[in-house]
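Let me begin by presenting the structure, written as structure tokens, before commenting on it.
Note that this complex is displayed minus one protein chain, with the remaining chains in position.
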Amino acid sequence: MSNATQKTATEARAELKSVPHTPGAPKPDAILVVDNIVRDFGGNRAVDVDHVEVQRGVITALIGPNGAGKTTFFNLITGFDQPSSAKKVFGGPSADKAAKWSFNGKLLGNTSAASVAKSGMVRTFQLTKALSRLTVMQNMLLGAKDQRGESFLAAFVKPLWAAQEKANIEKAEDLLKRFKLYEKKDDLAGSLSGGQKKLLEMARALMSDPVMIMLDEPMAGVNPALTQSLLGHIQSLRDEGTTVLFVEHDMHMVRHISDWVVVMAEGRVVAEGPADTVMSDQAVIDAYLGAHHDTDLGDDSLLEEGAMDAPKKEKK
Amino acid sequence: MVNTALARRSSPVNLRLIFGVILGLLVLSFTLGTGAPAAHAASDVCVADSATGCFNGTIKGVGAGVKITIDGNGENVVVETDKSGKWNAAVTTAGTYTITLDEKTLPSGVTLKGDAVQTRDITLGFTKGAIFAVNGGDSGSADGGSTPTDTASQGFNWDRLAQQVVSGLRLGLLLALASIGLSLIYGTTGLSSFSHAEQVTLGGLLGYTFANVLGLNIFLTIFIVMVITGATGYVQDAVIWRPLRKKGLSLTQMIIVTIGLALALQYTFQMIWGAKTIRIMKNNPETFTIGPVTLTYESVWAMGLAVIVLILVGLFLLKTRTGRATRAVSDNPALAAASGIDVDRIIRLVWVIATALAGLSGVCLGLVLNGINWQTGMQLLLLMFAAVTLGGLGTAFGALVGSLIIGMTVELANFVVPGDFKYATALVLLIIILLVRPQGIFGRKERIG
Partner (left out) sequence: MDMWLKVIYDMSANMILPTTAAFAIAAIGLNVHFGFTGLLNMGQAGFMLIGAYGFAVSTIMGFPFWAATLVTIGAGVLFALLLGIPTLKLRGDYLAIVTIAAAEIVRMVGRASVLNSVTGGSNGLPGETYRNTFSALSPFPDGQTTILWFTFDNTGVNGWFIRIVAWSLVVIFAILVWLLMRSPWGRVIKGIREDEDAVRSLGKNVFAFKMQSLIIGGVLGAIGGMFYVLPTSVQPDALGRNMTFLIWTAMLLGGAATIWGPVLGSILFFALRIFIQGTVDIIVPDAILNTQQTEQFSWIMVGVALMLLVIFRPQGILGDKKELNFNV
């Protein structure tokens, strides 16, 4: 598990070949392992995942119809929400039924969102959270890890943190250039367009050199030309050793860059596998289109009719 | 957050109108205020600062209404004691004053021990006490349960427990009338309205005006008060809250606006009604006793009325179309709007209902408590927030249950802590709730991401 840094992305992907295409399949080198995670909202069970693993060093896509529980799943494992199945002092589920998940070999059950991020799992939000009244550059700098100037007493003494700050600024400028935001660096983030905010949020997350980055619909609202270059960027991230888990509704994109696809529906993981196989899986088609549809989800004509975006799962 | 979606659908609304109305109200309050008697009293009016000096004192056991005149340096201030015999007066010039107690205003059977005239020096920024000792003072209060200060020291017995439980139920019911509105407003707009407490005060003070000053029948009074307070809700939403939502003010800004409004209203009340504590209807209401419990007749039918109104509100929310729409808006305004509900109309209605209920609560409180004054609402605000939080922000039924629990707890806490610390009890309760279950009994967490 620990020799990950030496392994190349190609090797990591090759390892996936031997993984069976079943929900919850074990991975040869899993960076994230999740067990028994359940989240109820009133009577509505938004997430109910028995077991799922994410392979290190590859791009995994998490797909599923609207309301499938993808965002809630992200919230749970990044510490922004607590599972209903969490261990409790009194009552609660028995030890083997309690929610348990580990990242990079470290148990995360009771960890705050901040320490999850510190341990290297950084996420973005489906609804962007740009810090509006800070400039784009300040937004970026906030992403940097272990800043000396963030401790209260050191903050008063600029020489203590000036050098580190300078290095961070350079890094931020590099990233901003790649994300086509460099010209905007002194504008307030609130003045960016919706798509630009998505880009900023992604760039900001990368400031901390995450071990694994979790993107919730990163491409929604980003124009096609830029999407292409961002896809390239995500792939090069993977090639440099970062694990990527992303939620996306655009099947072209999923097919284009993902090495592995996990499908959720009604809170459960219903299928897993490489993009091509998974899209023709009957369970997945049922999930998206309701039962008795005999269509390959990768079929482009289907996409053009907008059928993929339209079906809204009925939820009360 | 939910209400930003609401707020964003902007349409230009004339905000100057708000300006105009506020100024108009000010002028109105101003003219009304000058007609009111100049005698004021309350424990909180005088704040010593660089331009003010204060005289104060407590005359044990004489109750409200004893007149004291402070004279000197070109100033003449007349004040009255409040229900606990406290008085205080502000002067704006340093120097020597003569302080005179009007012996005619002492209750019968009470006589002054010492001089009725005293002299005192004062420096601005300071408070000086003046003591008038009396013989035969007695703080006779008609209502067993509502004088916690007096009863706190008596220790535990079963009779007292029964009395406190009934008092708790009464406080809980009246609190519920006020906090359901607070909760509905929060649910539909996301706003914690700090000026909601002043709506309660307004109800009580208006009740006093109609019942005592104009001598109307109490039920007619309640009806009129609810119509007027409901109308204030309508006007408020029309001139202040709706335009501000359209303008896209953040919730934080709106909260500060409600706080500013609360402050302005409190002193407007003080200008119109004075600072004294007043009791609606009679100063010595008749009581009756069932077993260990002594209650005024007013208490009983106020509680009955509260129960009826609460049931009606419940039925409205559960059974009527509009009621269901209201709950839908609380649940998810964007979705409600998408499914064809006129969200603005619902919010307007919620304001009307909320303020009318608060008005009713105010009248009832004025009837059953030892009286109300310009800051009664402010003192209840914490109880209201504690109740709403306990029940779960934004759920009307949670507010009801929360109110009953808080009312009960606060009255029962009298066994342990003196009544003066009622407020502190409520705060401790709130802090415990926040630590243990911040989303309340029926609440749920907000969505992230």
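Letters are used for the chains, namely A and B, taken in the order the chains are written, and counting of residues starts over at 1 for each.
As a convention for this text, a contact is a pair of C-beta atoms (placed from the backbone, for glycine too) under 8 Å apart; a residue touches a chain by one contact, two chains touch by 3 or more.
This structure is a prediction, so every number in the text was calculated from the model and none was measured.
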Given B:257, B:372 or B:400, the one touching the chain that is not displayed: B:257
Contact with the hidden chain (one of B:222, B:295 or B:426): B:426
Residue in contact with the excluded chain [from A:82, A:102, A:126 or A:208]: A:208
Given A:11, A:50 or A:150, the one touching the chain that is not displayed: A:150
Touch criterion as defined above, residue of A:60, A:78 or A:242 at the omitted chain: A:78
Positions on chain A where the hidden chain makes contact: 78, 80, 112-115, 117-118, 122-125, 129-134, 138-139, 141-143, 145, 147-152, 154-156, 158, 161, 165, 188, 190, 201, 204-205, 207-208
On chain B, residues whose C-beta touches the chain left out of the figure: 15, 18-19, 22, 26, 29-30, 33-34, 38, 40, 43-52, 54, 56, 75, 77, 90-92, 125-129, 192, 194, 244, 247-250, 252-253, 255-257, 259-268, 270-271, 378, 381-382, 385, 389, 420-421, 423-424, 426-427, 430-431, 434-435, 438, 446, 448-449
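Following the convention adopted for this analysis, only the chains that are shown with their structure count from here on.
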Geometric centre distance via CA averages, chain B-chain A, whole Å: 50
